[in-house]
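Only one protein chain is missing; all other protein chains are in place.
Coming up: chain A.
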């Protein structure tokens, strides 16, 4: 934290029940090194107790505070105000897209949680069950690295839903599994989970992806769903080719 103070206008999306949506503005004096969620909490605490928003851990573990900040999906507990606006500027805060709105900034993410169950995504990944290279990936060449040095862990999805909100096709294909779910399927691997093949190898599975890579751009945990979807495609194509040569 610094002694520096900024004046920032928060423009907050509001919607309750069947009411039409509107935007309410609140001008706050903030420390630019505070996080966006701090400003939202202050609005709730000192300006409007009817504001609905979700938060819990405040350190990018729970994935509850995902919102759209100035049109970009952000995990607001790790997004510093100075990184998304300027002194005298504004912050437009909206709920995630492609999920039903429960109220104000909170969305119903059943779509994602139910699909996560379908691909057997584990709620907790013990280190022994979350190897760096995962299943079906050929290390070290194909495993994404952080700045070319460290391997990225492949089990860091916090199920925040930012990737599904950012995906341009998830809004027009309600049954599309979505980036987080396909990434989870890729982590399970098709070799040891052949029942996943029919689930992901279909029009609403990995072939619905149109390679915009917005999921990878907004992911706060470096899961790289875009790369995982493409790797899953490689696995599926490999399985199909294998079937040509192996009798059933």
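Simple rule for what comes next: a residue touches a chain if its C-beta (ideal position, glycine included) is under 8 Å from a C-beta of that chain, and two chains touch if they have at least 3 such contacts; residues count from 1.
The criterion applied here is as follows: contacts and distances are computed from a predicted model.
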item: Protein that the absent chain corresponds to, by UniProt name, given "Acetyl-CoA acetyltransferase", "Succinate dehydrogenase, cytochrome b556 subunit", "Sugar ABC transporter permease" or "Fe-S cluster assembly ATPase SufC"; value: "Succinate dehydrogenase, cytochrome b556 subunit"
item: Hidden-chain contact residue, picked from the options A:101, A:119 or A:185; value: A:101
item: For chain A, residues in touch with the removed chain; value: 68, 70-73, 95-102, 107-108, 110-111, 142, 144, 168-172, 174, 210-214, 216-217, 226-227, 230-231, 233-234, 237
